[in-house]
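One protein chain omitted, others in place.
And then chain A:
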Amino acid sequence: MKQPNHLGRYGAFGGKFVPETLMYALEELEAALTDAMNDSEFLNLLQHTLKEYSGRPTPITPIKRLSAEIGGAQIYLKREDLNHTGAHKINNAIGQGLLAKRMGKQKIVAETGAGQHGVAAATVAAYLGLSCIVFMGKKDIERQSLNVFRMELLGAEVVAVESGSQTLKDATNEAIRYWVSHVDDTFYLIGSVVGPHPYPLMVRNFQRIIGEEAKEQMLSKTGKLPNAVCACVGGGSNAMGVFYPFLEDDVQLFGAEAGGKGTDTKEHAATLNKGRKGVIHGALTYLLQDDRGQILEPYSISAGLDYPGIGPEHAYLAEIGRAHYESITDDEAVKALQALCEKEGILPALESAHALALAFKKAQTMPPEQSILVCLSGRGDKDVQTIRKVLKEGGSHVSV
């Protein structure tokens, strides 16, 4: 199963649907990426930076009390929340940042929704001495003012995007437009396994360390591979990172999409369950769109899952049945988040709480000698305001 092919296709999905002006930049990036990934010096530098700067490897934590209470399979967390900046996003930002530097680019441009990838990009730019521009929807800037301030503290310039619906998809459009105009000296640091080839491949390869570490850790801790792996999916970078090393193994893979207020409403981001094939941000994949092909604005309580598309490799894995994608509502995610706080003393990001909620459901259907690995992609400090607001408005209290 060698994917993607030379055109950047995973089965029918992926490809490069971009204006001609960018084709040169994508070819240049592909060549530089191939060269770097075959250079032991670059790979050593990457390993070293992930260890010394981000604190890798991240541990595996069994959640014994909660597993016992839920019943069924034992649940283990891959603790990406313990990375520098608090989420898996830094793995990819370090990889692309080092590549940008190697290519001699002085400027990084990035898009961000809630600000997590923007913070990771700004962090790496500061660390490597590169300048950084982050495009962020005007609505997101209003919702996430603390992250805007964080990025500015890190020396990045945050540009408010007022076009379209003023959220992540428009920030991505604007970052691409900026890149088209400054393609000579600018590196576009995409935050997820989305966009034109080779981005989905590159981001997956910078994130697969999650699954590679976890596989070894599960083997040494439990003597076997987990029976299932759960991860949340917006664009899908942490999921692709944790899934990829398990693709050839007898391990079930489950992705949790944001079900928002329910997939029977218009307010969700359940791309694979409710979307259709189409082109978004340079790739053929599944996306939320109307009958005519106009892209719809998604919704989720978690800003990191609030994306109308999904990485093309996920679309492929769903189509061939290798991975299964189910939707988790806002309520289910908040309940899972509360349970992990109260029973295990870990505050997960709302995104990661979707993966957790799906794992709880799956665990109950499995015998206790089996295990589930959950990618806890980020910590929830950024979400406390949102959670407080939800709970004040009558959101549920813990009941698993």
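As a working rule, a residue touches a chain if its C-beta (ideal position, glycine included) is under 8 Å from a C-beta of that chain, and two chains touch if they have at least 3 such contacts; residues count from 1.
The rule is short, and it goes like this: contacts and distances are computed from a predicted model.
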| item | value |
| --- | --- |
| Protein name as given in UniProt for the chain not displayed, "Ccs1/ResB-related putative cytochrome C-type biogenesis protein", "Aspartyl/glutamyl-tRNA(Asn/Gln) amidotransferase subunit B", "Tryptophan synthase alpha chain" or "ABC transporter ATP-binding protein" | "Tryptophan synthase alpha chain" |
| Residue, one of A:G11, A:P62, A:G164 or A:G262, that touches the chain absent here | A:G164 |
| Hidden partner chain, touching residue among A:H182, A:R208 or A:K261 | A:H182 |
| For chain A, the residues touching the chain missing from this view | 7, 15-25, 163-164, 169-170, 173, 176-177, 180-184, 276-282, 289, 291-295 |
